[in-house]
Structure formats: C-alpha cells, structure tokens
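For this depiction, one protein chain was excluded, whereas all remaining protein chains were kept in their positions.
Each chain gets a letter, A and B, in the order it is written, and its residues are counted from 1.
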Amino acid sequence: MRLSFGRKFGVFYASLVYLFLYLPISILILYSFNRSKLNAVWTGFTTDWYVRLFHNDSILEAAKTSLTVAVITTIGATMIGTLAAVGMYRYHFRGKIALEGLVFLPIVIPEIVMGISMLALFSQLKVSLGIMTLLAAHITFSVPFVMVVVRARLAGFDKNIEEAAMDLGAKPWTTFLKVTLPVIAPGVIAGALLTFTLSIDDVVISFFVAGPGSTTLPLKIYSMVKFGVTPEINALSTLMLLATLLIVLFAERLQQKEK
Amino acid sequence: MEIPARGFDFVLNMASFLLVYLTLGSRRGLSLQPMVILQNLVKQYGSQTVVNDVSLEIRQGEFLTLLGPSGCGKTTTLRMIAGFEHPTSGQIMLDGEPILKTPPYERNVNTVFQNYALFPHMSVFDNVAFGLRVKRVRKADIRQRVGDALKMVQLEEFAGRKPDQLSGGQKQRVAIARALVNNPKVLLLDEPLGALDQKLRKQMQVELKHLQKRLGITFIFVTHDQEEALTMSDRIAVMNGGVLEQVGTPKDIYEFPETGFVAEFIGETNLISGVAKERNGSSVAVDCGGTLLRGAAKNEVSLGGNVLVAVRPERAKLSLQPDADAGGTDIAAEFTERIYVGSSIRTMVKLQSGASFAVVESPDRLIDAGAGDRLYVSWKPEHAVVLKR
C-alpha cells in the first residue's frame, strides 16, 4: 500500500514527537551502563553503578521511606476516597457542592501552595516533620484523584443493583461488600495504582513536609542532582522507571482481564 | 386457694387467645385481610407532590396492576412498598403489620426491576442464591431451592452463565427467579417487560400470569401499557398525576370508566360534553348541544353540572336512516373519512357540534358513504357512560 503525502508527513511528525519523548529517557538508561563516570563518552559496558547503588545506605534508606509512605498512602487514600466517591454518588444533601469543591480544589491549585500551607500547619501545631507528616500530605493530595477515578467507574454503575441487593435481604454493609465493591473494583484498583505512583513520584509537596530523617527517593535524587551528575542516579532512575512500568503493565493486564 | 384461681385465669387467657387466634387465623385463611394496605400515602419531593393521598387494599393472591402514564407516581408507589422511598405521610401495612419503620432488607417483599438489575459480577446461580445466602440458609437447601427456581423459569442449563451472556428474555427470567426464590409475601414488578420486543413481551405476559396463578403469590405490577394491564390483572389501579383515578377489574375499568382520564387512557373513547339534565336511577339524561343523550352514571353526577358522555367506538353504529330501536340516542353526523385497519374498519364522522366521533365496525356490515354524506350514529343506552368533567 502506498501512503499519501499527508500520511507520510503524519508518520514523520509523530516519529519526531516520540523521539522527543523517548530520547532523553533512553540516553539515561543507556548511560547507566557506561563505565565512564565523568563524561558522556562511551567507554564500555558495566553494571557497577547498580552494585554501588545497593551499597549506598542513604539511597536504600530513602527507598524504604518512599515505599513505606507509598504503601500506607495507597491504603489510606483508597479507603477514604472510595467511601467518599460512593457517598457522593449515593446521597444528595445540603452542602454537597461545597464538599465537592473542597475535595476537587486540591487537584487544580498549584502543588507548591499545598506544600507550604501544610508546612505552615505542621509548624503551627508543633508537629515535627517526618514520616507522619509525609503520610498526611500524601493522603491529602491523593484522595481527590482516587475519587475522580472511582467516580468515573460509578458513572456506569446501575443504582438498581444496590437496591436489588437490599430488596433480597442484604444489609447496607453487606450490600457494599458483596455488590458495590466488586462492581467498582476496577476503578478502586486503578485509583490505588494511581495513588501509589503519585506518592512515589511526588517532589514538590514532599519537599516541604519531609523531615531530615525521612528523605524520599525523589528528594534524594533532587539533592544528588544538585550536587552533580553521577551514573548512580542513572542506575537509580532506570530502576524506578522499570518499577513504574511494571506497575502500569500490571494495571493494564488487570483491565484486559476485566474485559 | 391460689393455685385454682391462677389455673382459672390461665384457662380464661388461653381461651381468649384461642378465640382471637382462630378468628384472625380463619380470616387470613379466607384472605379477607388484605395483604397490602396503602393508607393515605403521600410522597413529596420539595414542593412537588408525586403521590397524592393514595389509599388501596390489595388482597392475598391478587394480581394488581398500577397503570398510568410515565410520571403518574406508580413507580414511586411501588418503591415505597419495597422500602426504597419513604412516604412523606401515610402508612403501609404488609400482612397486617405496619412496615414503614422496616428497612427494605427486612421487608418480606421482593422486586423485579425494570432493567433487571442483575449483579454483573455473579453467575446466574449466584444471582438467584444471593437472597438465601445473605439470610444464611443452609448450603444444601440453597442448592435445592435455586435449582427449583431455575427450573421454574426453564433456565437450569444457564446456571453457570454471567448476565451479559444472556438474552433479554433470559435476564428477565433470572430476575423473576431471583425474587421468587425467597418466597416473598408480595412480588413487586416495575415495568418488567418494558425492555422486551413485542413478541417476547406477549409470551412473557402469559408466562407471568400462569406463574402467579400457580404460586398464589400477590403480584403488584407496574406498567404504562393498558393492553398489558387488561390482559394480566385481576384488578387495575389507574393513576394519574399522583392521584388514584379508579380501581377495578379490567372489565369495570374498560366498560365503566369513572373519569374522563380513565376512559381516554384505556382503549379509545369518544367523549361528548354536555350538561346533566335529569336522573332516573342510574340513568342520566345529558343535554349535548340540544340533543338529549342517556347514559349510565356510576358515581355522583350533580344535575346542571358539566359532564361527559363516553362511548366506545366499537359500541357505536352508523346508519343511513334514524334507527327507531336505538332508544332515542340517534345523532346526526357528517361522514369525513374511513380507515381500513384490517380486521375492522374505522369511520370518522363529524357531529353537529363540530366534534369528531370514531366508529369501529366489522367490514361485513358496512354502509356505503362518501365525504359529506349525512349519517346517523347510535348506540344502546347501557353502552354510554356519563362522567364528571
């Protein structure tokens, strides 16, 4: 099949944009295997940087902090967000619009404002910065996203099946566990995965609410980059990229199964 | 001394208890006590009244249809019985007990939803077993009862399928089995046949009716389809604008509508307006623009008040000459058009008042007429009903 000029141009243009999107990341991965420490000349293949990474205690510590915060944030935000989305879907009440605004405002206001405002709160309450403040902040910015995702799933939800369950003798809690939750499960899982990636990637808000003993991985990378470029960061970035990709593939698989 | 006194008391108590039990029990056996009673039911949303002072008694084993156009309050009434809506005022009794304080999951009624509302993540078997499982019925019993229910709706082989692998008619049957497996005192059906095509719909109407007769369960059926209501129901309750217009057997409702709305909503009807002149038993003479028409009036008609005379098109007759046997109901009219409907023929004429009037006749006793011809319309007095305006 011969392509028309327009089509050819389209393919060319799209390839350029993909190149723009992928070139930096590919170079980053490639150079995590480069022997040279100082410049960009390729001097040979090595996995040394990965080995060094796993002997760097402060990086491992940061990774542990990030994972702990991400896991607990995921559980907390998914629970609060799912319940809230179901409640918002089910009930009409005075002040609903106000509550909606309160919940969706965090998505649109600049992250930095959220970061400094929480810093201000914690310092006024004399709460010392650490894992707890990180958790509080991460759950706060994640809940709206969980709500958006679960809400999208609820949009196709047939209210009658909840009534049908109650009609057949299921109490509200049983109805929620046996009928509502299984049906909206894909949305809940998607929301949880989104929360996990948001939490593990967050820079701006964590920057303000993390304490000296609770540096997250992105914050660690930030300080390393400020000090200068080392191939260790390349290795770390490659691993984080891989981890994110695995989560995404897992999510994709889950959705395929659903269909 | 104390003991015999107590003994006497005890016997007396037992006797009165037995007496009460027997009377109540026998009444229940004779099904004199209504299964469902709606007392002055009102439902308002804000300033809008959706159900307005509806009172109705539904007997044990009865097939009652709530019939009316969309938005007339029939579905809201049904949902109040199921417990999904709470009335603004009024009371609902189920088998002699007030149930307004009972949440839907503790009411012994089950619903067949308009769009079936099958649980998409469960198989047919699990759908039907749901109600029994949440009531913690024994596993072996569940298997037995679900099996019976599926057999009843002829879906034994589909037990393992998911709802999205079923046709509309099959989903419908699962929904019915899922509700009936719980042995409800009343089955509520909310336009259950609305989503089916015409042919399947007719078939399901017959099946449902047979099922109801066989099981003897009280059915409350909501529909906007008057034909469906007429073919299936023991009694029909016609609703309009939140108000109960008339309750009666299909024959009552069709032959003796009590309001203009009922007359027009069920079947086709010619309505002629006039003023009530005199009353003779149940027969009322109505002055319709100079012509005196007679008709039966079931409810109160005040003399001198505005009324409607309702005549079904198939009860009217056309002739070229005034008909002496007609009992004085002959009215002159002018032929306008004739429409062939296959099994019958519909002739439209214009009355002297200018109103048009339809007559449906069988093709074999047709009179020849063309546009503008003068004809006479007549009917037997008992086929005209006088209604309040």
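Basically, a contact is a pair of C-beta atoms (placed from the backbone, for glycine too) under 8 Å apart; a residue touches a chain by one contact, two chains touch by 3 or more.
Here is the rule we go by: contacts and distances are computed from a predicted model.
Candidate names were "3-oxoacyl-[acyl-carrier-protein] synthase 2", "Ni/Fe hydrogenase subunit alpha", "ABC transporter permease" or "ApeI dehydratase-like domain-containing protein", and the UniProt protein name of the unshown chain is "ABC transporter permease". Across A:I131, A:L181 or A:M240, the single residue that touches the chain missing here is A:M240. Listed for subunit A, the residues touching the missing chain in the whole complex are 10, 13-14, 17-18, 20-25, 27-28, 31, 38-41, 79-81, 83-84, 86-88, 90-91, 93, 99, 102-103, 105-106, 108-114, 116-121, 124, 136-137, 139-140, 143, 147, 172-173, 176, 197, 200-201, 203-204, 207-208, 218, 221-222, 225-226, 229, 233-234, 237, 240-241, 244-245, 248, 252.
The working rule: only the chains that are shown with their structure count from here on.
One inter-chain figure worth recording: subunit A and subunit B are separated by 56 Å, centre to centre, where each centre is the mean of the chain's CA atoms. Here subunit A touches subunit B in the complex through residues 158, 160-161, 163-172, 174-175, 178-179, 182-183, going by the rule given at the top.
Subunit B contributes residues 82-84, 103-106, 109-111, 113-115, 117-121, 130-131, 134-135, 178-179, 182 to its touches with subunit A in the complex.
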